[in-house]
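Worksheet: the structure to be examined is printed underneath.
Heads up, one of the protein chains got dropped from this complex, but the rest are sitting where they should.
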Amino acid sequence: MENIIEIKNLYFSYVDTDNNGAVLDNINLDIKKGEFLCIVGHNGSGKSTLAKMLNGLLRPDKGTVCVNGIYTSDDKHLIDIRKTVGMVFQNPDNQIIASVVEEDVAFGPENLGCSPQESRRRVDQALSAVDMAEYKNTSPYKLSGGQKQRVAIAGVLAMRPQCIVFDESTAMLDPKGRKEVIATVNKLNKQGITVVLITHFMEEARFADRLCIMDNGKILKTDTPYNIFSDYELIENTGLTLPEPMKLIKALVDCGIKIDNKVFDEKDACAAIAEVLKGGAEK
Amino acid sequence: MLKDITFGQYVEADSIIHKLDPRIKILLLIAYIVFIFIVNNLFSIAFASVFILAVTILSKVPVKLFAKNIKAILPIIIFTAILNALYVGQGALVIHFWVINIYEGGIYRAVFMSLRIILLIIISALLTYTSTPTALTDAIESLLSPLQYIGLKNAVHIMALMMTIALRFIPTLIEETDKIMSSQKARGASLDSGSFKQKVKALLPVLIPLLSASIRRAYELADAMESRCYNGGEGRVRMKQMTLTLKDYIAIIVSVVFFAALIILNTFAV
Partner (left out) sequence: MSLLAAENLSFSYNSAAKIKKMAVKDISFSVESGEIIGVIGHTGSGKSTLMQLLNGLLKPESGAVYFEGQNIWDNPKEISKFRFQIGLVFQYPEYQLFEETVYKDIAFAPQNMKLSQEEIDNRVNSALNSVGLNYEFAEKSPFDLSGGEKRRVAIAGILAMHPKVLILDEPTAGLDPKGRATVLNMIRDYKENTGAAIIIVSHSMEDVAALCEKLLVLSNGRAVMFDKTENVFSQYETLINNGLDLPSVAKIFEELHKLGYLKDKMAYTVDDAKKIIVDSIKGGALNA
């Protein structure tokens, strides 16, 4: 598969912080077109800094980030990069610019110089893609957290990006809002948009094609969610926790019970446990 | 409580006045103000009152809202009326009491001045009641756009963007202030007692977090705007282009006819 983003030997540190250590320390990562990549790590692991590298909000101290063949260090083509790689942030309140939903969504196309008719088309499409069309004349202030985030996603979609980076976009939401946003993310990925999801909720990582674990500015491991989830030691050492169903299965494995550990959610866990209980009963 | 502050006075209603182009509304407001100042006899101002009353009814904005506005500056109206009544010494003497003499001309003048102020308030309120803050911002941007030809290229855009963002964040910041005040009160802060100096000092626990939160918001908003390809006003094309419709032309024509009638009345009425 073709790569949409290529990161090579990336180093970065904030000049004005006390800690001398690099925030990003020799990152090498290729993001493939159409894939769903998830980056997890605890707060301060460097994952949000990495996110800001992907659309040129930050530039590497050393190394390169290349989006569709354009380096983010190339000032002349920043707009092209940002048009290609959209970004949804953490705080829903701090990324909505206008007092009317549809005017906010129009902000991107307006900046790109789209004609009013084209902007209108894109805004309507983007709002229906996130199921927010009925709120187009509402004030964002009146929306729930999940709805605000979906408006923010629509604002990015209206630029027609090939890739969307979600920088902890679910961290401040309640469970309902989180579900809404994750459902939207999955839907967009199925429609062919490359997704980079940055989170510390491990349960959101299960739908990803690949999962990166970050710690101390380094990518420790990139693999399928299943392979990462079953690396219990790695997860514990990086200050993360498994989703509850996996925690239960791990606890059972630790007790010496032979159980299928290919488990993501409650249904899988139930099936695995039922299998063991059935075996126990038959013995 | 802070939350009770509502921003903007927009009253939602389905009326022809609501649907007029906000630019036309602003320009017409200016014209009405000028003409109300030009006319100088009671007969003309009475005619203007009837006309503006009709427009007010047409706007479907509850009359009591206008009454509230008038009530708010009633002292000024009364003060002006009394002053005029006392100082104009034309016509027959109507009231004579101690050193106070009120003449026919004075009463005439007092009524005229009161009506003039009331009309000014009503037509200004009419604009804010029937246009959203966003519409007004856009209209001001559009009306000021000729300034870009005299070297103020980015100024108009920046000012409009600042107004847009301010409008967007006012409710957020009010909510935030409320929350910070509550959290400090939960720590025993007394925010509304003591001398002025004490009060100012007591406000610091609210102002500092508010300021630091706003700076953080500003940084995050800047990132979000840049991520959405914001690159200054250059090349930006607004989605909502304001275009004049038949309603606007009708409004202009009706207003011009009204102004003409007003001038004729003003010139020939005795």
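Letters A and B mark the chains as written, and numbering starts fresh at 1 in each.
Just so it is clear, a residue touches a chain if its C-beta (ideal position, glycine included) is under 8 Å from a C-beta of that chain, and two chains touch if they have at least 3 such contacts.
Everything numeric here is computed off the predicted structure, so don't read it as measured data.
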{"item": "Shown chains that the omitted chain touches within the full complex", "value": "A, B"}
{"item": "Sole contact to the chain not displayed, among B:40, B:183, B:198 or B:241", "value": "B:183"}
{"item": "Touch criterion as defined above, residue of A:52, A:77, A:122 or A:200 at the omitted chain", "value": "A:200"}
{"item": "Interface with the undisplayed chain - residues on chain B", "value": "1, 3-4, 6, 175-176, 179-180, 182-190, 204-205, 208-209, 212-213"}
{"item": "Residue ranges of chain A at the interface with the undisplayed chain", "value": "18, 42-44, 142, 144-145, 171-172, 174-177, 200, 202, 239-241, 243-245, 247-248, 251-252, 255, 257, 266-267, 269-270, 273-274, 276-278, 280-283"}
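Methods note: only the chains that are shown with their structure count from here on.
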{"item": "Residues of chain B defined as touching chain A within the complex", "value": "133-134, 164-165, 167-168, 171-172, 216-217, 220-221, 223-231, 235-241"}
{"item": "In the complex with chain B, residue positions of chain A that touch it", "value": "52, 55, 57, 79, 82-83, 86-87, 89, 91, 93-100, 102-103, 106-116, 119-120, 123, 139-141, 152, 155-156, 159"}
